[in-house]
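Note that one protein chain is taken out, while the other chains of the complex remain in position.
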Amino acid sequence: MSLDHTAKGVYPIAPTPFDADGRIDFDSIDKMTDFYRSVGSTGMTVLGVMGEAPKLDGAEAEAIATRFIKRAGDLPVIVGVSAPGFAAMRSLAHASMSAGAAGVMIAPPNTLRTDDQIAGYYRQAIEAIGSDIPWVIQDYPLNFSVVMTPGVIRRIVTENPSCVMVKHEDWPGLEKISTLRAWQADGSLRPISILCGNGGLFLDFETERGASGAMTGYAFPDMLVDVVRLTAEGQRDAAHDLFDAHLPLLRYEQQPAVGLAIRKFVMAKRGIIASDAQRKPAIGMSAAAKAEVNYLLRRLALKDPRAAGLGE
Amino acid sequence: MSLDHTAKGVYPIAPTPFDADGRIDFDSIDKMTDFYRSVGSTGMTVLGVMGEAPKLDGAEAEAIATRFIKRAGDLPVIVGVSAPGFAAMRSLAHASMSAGAAGVMIAPPNTLRTDDQIAGYYRQAIEAIGSDIPWVIQDYPLNFSVVMTPGVIRRIVTENPSCVMVKHEDWPGLEKISTLRAWQADGSLRPISILCGNGGLFLDFETERGASGAMTGYAFPDMLVDVVRLTAEGQRDAAHDLFDAHLPLLRYEQQPAVGLAIRKFVMAKRGIIASDAQRKPAIGMSAAAKAEVNYLLRRLALKDPRAAGLGE
Amino acid sequence: MSLDHTAKGVYPIAPTPFDADGRIDFDSIDKMTDFYRSVGSTGMTVLGVMGEAPKLDGAEAEAIATRFIKRAGDLPVIVGVSAPGFAAMRSLAHASMSAGAAGVMIAPPNTLRTDDQIAGYYRQAIEAIGSDIPWVIQDYPLNFSVVMTPGVIRRIVTENPSCVMVKHEDWPGLEKISTLRAWQADGSLRPISILCGNGGLFLDFETERGASGAMTGYAFPDMLVDVVRLTAEGQRDAAHDLFDAHLPLLRYEQQPAVGLAIRKFVMAKRGIIASDAQRKPAIGMSAAAKAEVNYLLRRLALKDPRAAGLGE
Partner (left out) sequence: MSLDHTAKGVYPIAPTPFDADGRIDFDSIDKMTDFYRSVGSTGMTVLGVMGEAPKLDGAEAEAIATRFIKRAGDLPVIVGVSAPGFAAMRSLAHASMSAGAAGVMIAPPNTLRTDDQIAGYYRQAIEAIGSDIPWVIQDYPLNFSVVMTPGVIRRIVTENPSCVMVKHEDWPGLEKISTLRAWQADGSLRPISILCGNGGLFLDFETERGASGAMTGYAFPDMLVDVVRLTAEGQRDAAHDLFDAHLPLLRYEQQPAVGLAIRKFVMAKRGIIASDAQRKPAIGMSAAAKAEVNYLLRRLALKDPRAAGLGE
């Protein structure tokens, strides 16, 4: 069940569930995993930025990854292993693969600037974790301040045969998808999977441009699954109708810093996790923000029954 | 017609119209100004970031500001005077006020970091242009990399009596509006106008949080005018219905770098300007992007007749 | 032997010694510790940026800190515990204090911008590690991109009684020392220790401005000890004569990125550590750079016998 370039569909980015005292809530890990499977996810990604990975120590990270992987069964799990140094990255990558992960995801440290620095970093990272682990480039300039051109992505893919996927969350990013797919078509880039992030804000067009699907954490991953499916079936208008119904809430969730609080708030309402607690340091929601989300949920419920009753 | 803290409604950010050879299109300045007035704008802002101001030399900037101001008549015009140095800032501020501008807008240089640096910069800028010109703080961290807390905004407002408005485009930004208005209510901040940017992406809630209106450049400023009006009238659902109908296109336009091309493309389609040309350096739209915007316009036309026929 | 605000003299920043295969060289830890003590150091700092701390996993970091502390005996040891998250920071801080550390040092994450963010971060960090551990603010804008005004340092010191020292490596930084000491003199800041970094590039004047000494890693810490002592004795010209003799080499070592390679190269020549190896990712020295350092060492030997023979 190793990850490869044919991966497609929706890999929800799983938040890490905590209780009010900051302890890991392993029962919610199971419940969330079951939920993701039940709505048609084709995989899962854990310990990403939105998984509060930097707030965990090494032992906790391994325990969380392992729990997700065990519960997921034959659903492939990608583990975020980004770390300030290669020793910690290697430890978590090996522990995760031993536990049955399908692959790992690596984000660039925010000090990288030039194309050579970026390509060199990934070469060294793969040398550190070993060239036999399938892995994902995380391209997220807004969060990491590292700008990757299509050319540097091609260079990384070419230099590292074990790279099988790009998590694409550049903004703007549509032309980047088109460029990568065009290179694949003309043979100058080998096939890779492209799953899109950014909270899904452009998923309606990303799939049309050739993306393989979504890897993001919007609180209604079931909607993401439907949009990817409808697009694949050629039902363009239906895909956009559903997407547009969710866009007001999705846009609200896709705010930097406060976004995770909103996501957990809605997921807890949906019963996917027991609590919306985050570990410190964390930004919470004001009463006004909660009221706004509830209003958006009530409006959404008029168009999508999955939101029924949530905003009451 | 001097700008003061009571300013409200919608001040569209006017793009600068060029012809295909990069020459300023003064006729389109007149046409655009007439359009803004006709749809109920309460003012205008020119020579902002989206006005391609840095691409103009000093004489061109003065000529453009003057043309807008003359045509606007009694509609107040705010002129962006941000510049790397105070000599150029003062020249443009004085020329604009002499021509009849209502006030000026000043963005911070992207090298500022600490609260003291930010407050110190604005103190020196006002000393340079003179303390008798009403002016606007532009708070736009995504673009300028300068992060202003509510506290530093209060400090700037307090230290500079001629400051009358904040152009608010922080992201996330809703709590900032609530904080500033709460301080105003408890007397710890004097009244200021708050007009919101970010392409209008959160305008539906910004007005509910206490913002005075919008100052942004979405290609349907008439929609912004309606949303501000409906909210003021207490027609919450109607305001959101209209806003949500535009959100798919608005979100598409609100992409960094390529956003201006999209905006001008739609404005040219609407006949507000003659051409969607930008001065170099500029990022244009691919054929795929144009097709996507046309699709969004056709979908919008189903809900708002102002888009009728534009996406054909 | 708990760290407090009376700390002064020289706390060398110890590099972490590795062998050619990237394994930790514990024997060199002992040898280096003995050397630091023998030349009159008043303490030591381990696991700083120059200690390649981010390249270690949690268990390695604890093992290294413990080894240094045990060997140091009654020489106070400060342990760098900066980490992306508070769980890892707390683990290392508690392990270090249990092993007998005198205190810990905390650098700000490079995403902080505003005064409130910086002060808030330190408040939460101290809440996480506990308010009973003496600790050091690391103020190093060139490396961390976080700019702390004297005012924000005062705020942090005031809000956190367990803060006892500033590691000062702002650039320029002389006026900051004068400001902090003036505030201390007028009673608006409680006494703190100020030890200076930046490779010692301004140590000659920093001590004259009121700094308590040095905390940096120049390969001749014995020179730093002498300069601090001579200044304290009022022998200004002698202090500058010695400092100036070392300045050409010190300046060469104080280059970003490549500086650690130079430092380890000279320390290995001096027999303080067994090898100049670094863990990956690392930047090494070209043959030309080694020849330049040797030339500087030969020139230095003409003025300071401690360099005799090193550049052959």
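Think of it as A, B and C in the order they're written, each chain with its own count starting at 1.
As a working rule, a residue touches a chain if its C-beta (ideal position, glycine included) is under 8 Å from a C-beta of that chain, and two chains touch if they have at least 3 such contacts.
Keep in mind that what you see is a predicted model, and the values were worked out from it rather than measured.
Hidden chain, full complex: it touches shown chains A, B, C. Of the options C:89, C:180 or C:201, the residue whose C-beta touches the omitted chain is C:201.
Shown as candidates are C:29, C:174 or C:211; the residue that touches the absent chain is C:174.
Touching the omitted chain from subunit C are residues 171-172, 174-175, 178, 201-202, 204-205, 208-209, 240, 243-244, 247-248, 251-252, 255-258, 286, 288-289, 292, 299. What subunit B contributes to its contact with the hidden chain is residues 54-58, 60, 84-88, 91, 110-111, 120-121, 124, 127-128, 279-281.
Interface residues of subunit A facing the missing partner chain: 113-117, 147-149, 151-152.
Here is the rule we use: only the chains that are shown with their structure count from here on.
Taking the mean of all protein C-alpha atoms as the reference point, the chain centroid lying nearest to it belongs to A. Taking each chain's centre as the mean of its C-alpha atoms, subunit A lies 33 Å from subunit B.
One simple way to say how far apart two chains are is to compare their mean CA positions; for subunit B and subunit C this gives 48 Å.
Separation between the centroids of subunit A and subunit C, computed from CA atoms only, is 39 Å. The multi-chain contact residues of subunit A, meaning those touching 2 or more other chains, do not exist; every residue touches at most one other chain.
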